[in-house]
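The structure's right below; bear with me while I get my questions together.
Removed from the display is one protein chain of the complex; every other protein chain stays in position.
Going in written order, the chains are labelled A, B and C, and every chain counts its residues from 1.
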Amino acid sequence: MTFAPPRRLLLQSAVGLLAAPAVVRAQPREIFVGGPASPGLTDILFPAIERKHGFKILFEGTNSLINLEKMRSNRARPTMTVTMMDDPVLILAEREGLITTLKGTDIPNLADVQPEARPRDAMWTNWCFPAASISYNTRNVRTAPTSYADCWDRKYRDKIIVISMRITQAVVPLLAATQLATGKPLSECLKLADEGFGKLRELRPNILQITTNPPQAQQLHESGEVDLFLSPDSRTTLFRKSQRAPVDLAYPKEGTVAMPAGVALVKGGPNPELGMKFIDELLNPETQALIGRTFFSKPTNTKTVMPSELNLPPLVVLDWEYFADNRNRWIERFEREIAAR
Amino acid sequence: MMAPASKAQKLDPLAYLALPGLIFMALVFLAPLLLMLWSSIRGADGFTLSGYARVLGDDYYIQVIGQTLQLALITTAGALILGYPAAFALARAKGWRQVVLFALVFLPLTVSIIVKSFGWGIVLRRDGILNWLMLNLGLIERPIRMIFTEFALYAGMINVFLPFMVLPIYSVVRMMDPRLPDAAATLGASPWFRFTRVTLPLSLPGVVAGVSIVFSLAVAAYVTPSLLMGDRYMTMSMVMAKAFLNLRDWQLGAAMAAVLMTLAVVVVIGAAILQRRLGTAKGS
Amino acid sequence: MERFAKGLTSFALFLTIAFLLLPIVVVIPVSFTEAPIFAFPPEGFSLQWYGRIRNVDGLLSALGLSAQIAALSTAISLLLGTLCAIALVRGRLPGAEAVATFMVSPLMLPGLVLGIAMLQAMRELGLRDAWFSLLIAHVVITMPFIMRTVLASLSLFDFAMVDAARTLGCSYPLAIWRVLVPNILPGFVSGALFAFIASFDNYPVSMFLVDVRTKTLPIQLLNYLEISPDPTLAAVSTLLILLTIFVLFLCDRMVGLRRMSSI
Partner (left out) sequence: MQPDYLVVSGADKRFGAATVLRDLSLSVAQGEFVSLLGPSGCGKTTLLRCIAGLLHPDRGRITVGGRDITALAAHQRNVGVVFQNYALFPHLTVAENIAFGLRARGISKAEAGPRVAEALALVRMEVHGDKPVTALSGGQQQRVAVARALVVRPSLLLLDEPFSALDRKLRETMQVELKQLLREVGITAIFVTHDQEEALVVSDRVAVMNAGQIEQLTDPVTLYHAPASLYVLDFVGQSTKLSGKVLSSSDGMIEVQTAFGVLRAPASFMPGSSVAVAVRPEAMVLAPEADAALNTLRGQISDISFLGSRTQIHLNAPAEGEDRVILELSRLPAGLATGQEVSFGFRVTDTMAFLA
């Protein structure tokens, strides 16, 4: 029985491990924030807020849809106070009664936020608008594409990756196709999107892949296998550009689309007052300037002094409610008409 | 191997040892699964089979099921063709060489598919290793597209699941009496006859184990095909992901899951029956 | 002819290993690149991406958690799975084949479906602890691998040896521990290795069950990848490969790798 001491030690540590999670719980001044992982959140933005307000932000980075699934199953006793998601997912969350309105809660800065960024009567708010159009590899594509029509050029055969319709950013190629098919301004194209599928089908020879895994596509894009990527938003493209990756965002003449980065209070979440403080701070003009610089996105607070290095063109803000209502149908159409061989 | 049910006159006390595991799996695995499958037949107004009707009545989904089976079968066949002879060479290796070879077969299992998919990108790209090699060997004149093709999908799937084929066959072959093929030779059996009548039947338990495990893993794979091919090659798992997460259509997702489970169970039970029939001659 | 067959199988093994290693080996040089992109051939030489590993949030704690969950779930599966396998092999359990198929059936279900189903069920039951949820889900993930190997090993084990040990004064459990366990140890170790890897590498089930404090390594790595698909991933992978080689080396010292393959 020479092994007795280590075995007992193992047993003790096993018991310790089992007990550990219960012990670590219960620290008062902190909130859980859920949302998709993104550069700048946990390394720049959150530390700034934590320093300023003296509470701890615990961030759970997950795909929005999985986050929604978790919120739904935790409905009875939410652990999350604030959720950061795209509007189409927030609409689903609202319909399932998982978030609570910001109106009437203690968020003074909300008043200064532009109206398009307070959807559904301030059920949630957009804390910034990342821009999405065409991401191009600067080594392979010397001059930035000036029109979405460029993507249809045969010289890009097998050189384009399109994001799956299951991901919100896929709205950009759909709108672009609709614009090209109908000639209507980009801002009106969402409601006509069903007419764009024909044109999108014509893009098929140029499509190398339809991805559900943007990081992998981004890697191929940066390494030059893929010339155009339709379309990650500026949070990715311009961030990677700042990291010396050979990619850049084009600003086609038809317009650049505002992606909806929303933030909402979870219904019944713990420490709601900290959650409100958190959202208020996100909307604070100073923080908004930091957000603009860090996330390469348009601030939504009208009082924000735009950081000079960020010169995004005016963005087209979409009716995400309409998008959410039609998305399932579009997913099915996209899958069967564009993706299927 | 296992006691046939017909002989079970009375329950051996040892049978109760199965209870903790069975109860655990029933509670933690079966119950959630049944709960989910229950939602496949629960409509707004009671019982409905509309989820199944939508899966089985839609040519597109039938095609997806076909594609999924095709992918799983090609993966299984490819892994078998490459893995079967490799298992023999592995079993034949001696001493430290065998340890190293075994480790080399095992090591890839421990690397995540996400990393591998990045690696495949490097290998298959237009200016990737494979194109470079073929250009320099004069096999091709211009780089050819390989990434995100069906070829790449099959190759990647076989790559991920190949160790699960090699190792069970290896463990059976290693136990095989090397004198049996010799005995067959002295009885006048040509190498081919020896292989088909002695070596192959004796290695079949390993083959059946490998085939059933690779097939079940491949037919249910989600991350691997979506990384290697994306939406261009929809599989049943990807439809389920879409149904549960995007469409929030539990009827569709659960019905698809039920169909997948049924197909996989049929294959695995079939393999088990085959294995038992092959095993009857072995006795205990 | 004989020589031809030997040559053919050796070639197949060579091909297999080259093919298996190909997508892994190319990742290693990328980790030493100077460029910020994940491309091959690497440009220049630097160790900056190894330095960056520190930036990956909570990488060490995620590694610890993954190892902890994988080890504990494997241990629980070993215990429950071995008892069940003994019952299947020795207990004349009616429908043994069906029971065995049931125990390995989690393999046949996409992890995502398993994850959603388990998330729902656990919350319905009021189980909210992420660590504990992960643990029991991972027992389900690891069970099939244990069942397969242990069943195979047990069917080759001569149970007369257990009887012999009992006549020599061992109680039944002690006889199992002293005679059966050492004899099918290679089966245990190989099953445990497969199970450990299946748990350690799992992402589709875990992603539904992790929470803000409890994140496994694959989840943490994927999060980092979402933030920046740069060569840090290659650096982390290279270190993980080295860690694996070290663990395999340890296993070889302890049990002998060759004996562990009875899947």
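Basically, contacts are C-beta pairs under 8 Å (C-beta built on N, C-alpha and C of every residue); 3 or more make two chains touch, one makes a residue touch a chain.
Everything numeric here is computed off the predicted structure, so don't read it as measured data.
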Response to the item:
Among displayed chains, the one left out touches B
Worksheet entry | Contacting the left-out chain in the complete assembly, out of B:Ala31, B:Ala185 or B:Val265 | B:Ala185
Worksheet item: Which residues does chain B use to touch the chain missing from this display?
Response: 177, 179-180, 182-191, 193-194, 197-198, 201-202, 278, 280-284
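Heads up, the rule we're going with is that only the chains that are shown with their structure count from here on.
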Worksheet item: Taking each chain's centre as its mean C-alpha position, how far apart are chain A and chain C in Å?
Response: 33
Worksheet item: How many Å are there between the centre of chain A and the centre of chain B, using C-alpha atoms for each centre?
Response: 36
Worksheet item: Among the residues of chain B, which are close enough to touch at least two other chains?
Response: 114, 117-118, 121-122, 128, 244
Item to complete: Give me the residues of chain C that touch two or more other chains.
Response: 38-40, 116, 120, 122, 222, 225
Response to the item:
In their shared complex, chain B is touched by residues of chain A numbered 65-66, 69, 92, 158, 164-166, 208-213, 216, 219-220, 223-225, 327-328, 331, 334-336, 339-341
Response to the item:
In the complex, the residues of chain B that touch chain C are 1-3, 5, 7-8, 11-22, 24-25, 28-33, 35-36, 82-86, 88-90, 92, 98-99, 101-112, 114-123, 128-129, 156, 158-159, 162-164, 166-168, 170-171, 174-175, 191, 195, 209-210, 213, 216-217, 219-223, 236-237, 240-241, 244, 253, 257, 260-261, 264-265, 268-269, 272-273, 276
Worksheet entry | Touch list for chain C against partner chain B, complex | 1-2, 5-6, 8-13, 15-17, 19-27, 30, 38-40, 79-81, 83-84, 86-97, 99-114, 116-118, 120-122, 124, 136-137, 139-140, 143, 148, 152, 155-156, 190, 193-194, 197, 200-201, 203-204, 218, 221-222, 225, 233-234, 237, 240-241, 244-245, 248, 252, 256-258, 261-263
